[in-house]
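Incomplete set of chains, arranged as in the complex.
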Amino acid sequence: MPKRLPIEYADASPEVRAVYDDIMATRKTDWINNFWKVLAHDPPALRRIWSNIKDVMGPGELDPLVKELLYVAVSASNGCHYCIASHGAAARNKGMSEQQYSELLAIVGLANETNRLVTALGVDIDDRFL
Amino acid sequence: MPKRLPIEYADASPEVRAVYDDIMATRKTDWINNFWKVLAHDPPALRRIWSNIKDVMGPGELDPLVKELLYVAVSASNGCHYCIASHGAAARNKGMSEQQYSELLAIVGLANETNRLVTALGVDIDDRFL
């Protein structure tokens, strides 16, 4: 089964363009990255996923940089190269330093180690944590 | 194969007690949680993993609360209940609000959705991200 290729703005339907426009306006940028252009083969999914991202990554009690760091950490843990590249770039734009990225990766690695140990050992949750 | 049970301070070898003492001194607390007490069946692993945690979660460019949030996010993504409970408690102690925890979980959920979509679709990394 061939891969779905990115749909450029010029080739997009009005429904898809409306989402592209909202992405660019929200992010104050003049381009659309490949994830959205591939998702555009399924316009309702494009609109739905973008709406989710806009809600979840929008203003809240967590700092915008922290939100991106969390997204990068989960993506690094799951080994999604595209997501590391895209959310890593977003984190950089919001101020993530090279040293902060190193610390994030160290936590991702160590959490994966201890998550497996704890689960394999079947450690019971301490009463004080409940 | 029976599970390894927690080794209490009173029953621990001097080698294990030395690590327990350092954990309590570093964390300014008077108790040891079950993870360490189960790891204590393998004293070199206990010492090694504690040393890693102390290094990785110690002072750096990321805020201590952010470090805990990242640990909780990876643990939630991996479904490690013990780790969510223990690092969630640490995050609470460092100031995580109920609302911040909600935002963290929303990011974990959404990242797991988009990580799978991006990977399944084989989206190519945009030049601008390289």
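Points worth noting:
Think of it as A and B in the order they're written, each chain with its own count starting at 1.
Everything that follows uses one rule, which is that a residue touches a chain if its C-beta (ideal position, glycine included) is under 8 Å from a C-beta of that chain, and two chains touch if they have at least 3 such contacts.
The structure presented is a predicted model; accordingly, all values stated were derived computationally and were not measured.
In this structure file the full complex is assembled from 6 copies of one chain, 2 of which are shown.
Criterion: only the chains that are shown with their structure count from here on.
A separation of 21 Å divides the Cα centre of subunit A from that of subunit B.
Every residue of subunit A that touches subunit B in the complex is listed here, in rising order: 3-4, 6, 31, 33-35, 38-39, 49, 52-53, 56-57, 60-62, 66-67, 69-71, 73-75, 77-78, 80-83, 85-86, 88-89, 97, 99-100, 103-104, 106-108, 110-115, 117-119, 121-126, 128-130.
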